[in-house]
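This view holds just a subset of the chains, kept in their places.
Chain nomenclature is as follows: A and B, assigned in order of appearance, with residue numbering initiated at 1 for each chain independently.
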């Protein structure tokens, strides 16, 4: 057992057989990918990495399983539990520099600049992660994890959200769900490093009231308030941290910078999986000297850009949708000195298969049928425009368009 | 007033006139210098930067002054208080990549590899900081800070520990002392990001019992236990975090790597102060491709090195001192595959001018005359050897020498 000190969970106890996976360069690489990209522009403490989040996700998935097993009288052997822990550990292994910002940069490259580039949206890191697991970590995993099943196949089935049997399904629900070990860790962790209360929720209660039956992971109704608290915590973290307009502005600037680097061939998406090893935040930063100075100075020294933020109403969103070609064209022609960034997140959606279930005395029910509060949560949409003073004409053009558009 | 969220102090309230200094690229640059270099190798949460520490030091110095002024009936105007705050804000402005590790690298370059390089020991960052203040920030400061005195001269006198009058002396004592705003901030902050208790102390009590009279900053005896707690907290942070043998090993590897980069001309110490702007952690990381692979892999992926740690006894230290030429020669000939790193820190030294004073009903007295506990603190000395398997012969040679040497 190796102990790793973690500000969120105290000690993370890593079983000996898992240590070599953590020591592998491809896992160590996650130290160099910031969890929340440029959020540190607003919250200076947010320099934390995917490395620690991945350890935390493993830790919480093991905690969840301990109680799920006890509460549900599951026949779940230690090997499978360990395997689920490793799956959680590796759920972000495929992230590119600055995590989701790189994924956004790919879509900017494609949609704004017309570059023909791989773009699997927010699932690109899953796609690359599976490649790493198959081509690099596979034999290490097989050598290390005893299991009645093929451990690599198990991990891939779970991460690609394609579970084949009950334990893979349990793994998928524990790791990737509306309420899961991944989200639990990042809410608590991001909150801690930002120094805000928003993301805090009662993890001690939540984990003790999980129940698995008939392919469904449910929260027992005694912990219903924690379920609400969790979904609200997540919504507030989105509104106040992840979707902060200044964070959005800088991530847009970074996205365009990355797109420019791709276009000029200064960086390229790794074709060989081994090339992913040094595909991290440092690489992008070191290439910024090839990016136009206005963008570079913005990213490195928080210089020079202005922003217009709105909470658009429905009509406004439609208008913006229709103007999309024009906006893209303005971004392209200004070469990123004028920028547009859209945020959207759905706090909770009953219709998806991963709906949250509540275990009541009358059986398992869907969350919205029980909690009126959750029913009132709606999609979060936000829009930020940014511009460098040298592109002020564009800035002013959109300012006028948007003035009537702001929700408040 | 600008509010910056800080996990340690809640909100840091930045007066409007100070905002442009924080927005200056030379201050923003501190975002890219880690506060504790490679300590994140052991404590994965320690990714925090000099940027936030500098804000925290400013904040605490203003808090200290509020109470010092009230307790001592000081005639201290708001301009001078603001000026002291800015001095605290800028106390680390001259740090080079990876802070003290770069300073260590300079001494490795000189002593091990014979390079003729600037080396002002642990004061190099002060030397460079003063250059930045004089040559870059001076006019901004003068334009912003009203003051009866020359604000730039004030700041420089204080940071160079050469105070010329009572308020400069007060500033020096509040910012740079055995117990001061700088150390208070880093103990609390480093502790928070490491996730340990060691560095915690009762800052709320400490700050309320400060007293300034006759050129001495004293702690009122009601807060004596907090003074002890503070010095113990600092000692424990050194023993368990800053001087952790694994942290030492990786900082030694990084120091040799930096020395190699200097020797090969891949990087050089900025001659013009403006060249300091991009002299940050990222620069070193981006140059690691020029460093031999064993060192690079160690720094980036925590791969490959072994360590021998000892708490040397007196005789042992003498022996090591005498072997110093041999050790240096072995490091040089192995090109950094064999490494030696020494830690030492003196928790508290009565003899220095900055001794801690305690205000008792009978007047001001020195700490050691009042606290027996503090008298028992002694210098912390630690020694780490590291070697790559390919330099195992050297490793074994020293293992034998040292086996008899370990204190425990």
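Here is the rule we go by: a residue touches a chain if its C-beta (ideal position, glycine included) is under 8 Å from a C-beta of that chain, and two chains touch if they have at least 3 such contacts.
Only a predicted model underlies this, so the values are computations on that prediction, with no experimental measurement involved.
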Entire complex copy count, 2 subunits given
4
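Keep this in mind: only the chains that are shown with their structure count from here on.
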Can you work out the whole-Å distance between the CA centroids of chain A and chain B?
34
Partner chain A, residues of chain B touching it in the complex
4-8, 10, 23, 25, 28-29, 31-32, 40, 42-45, 47-49, 51-52, 55, 192-196, 278, 282, 285-286, 297, 300-303
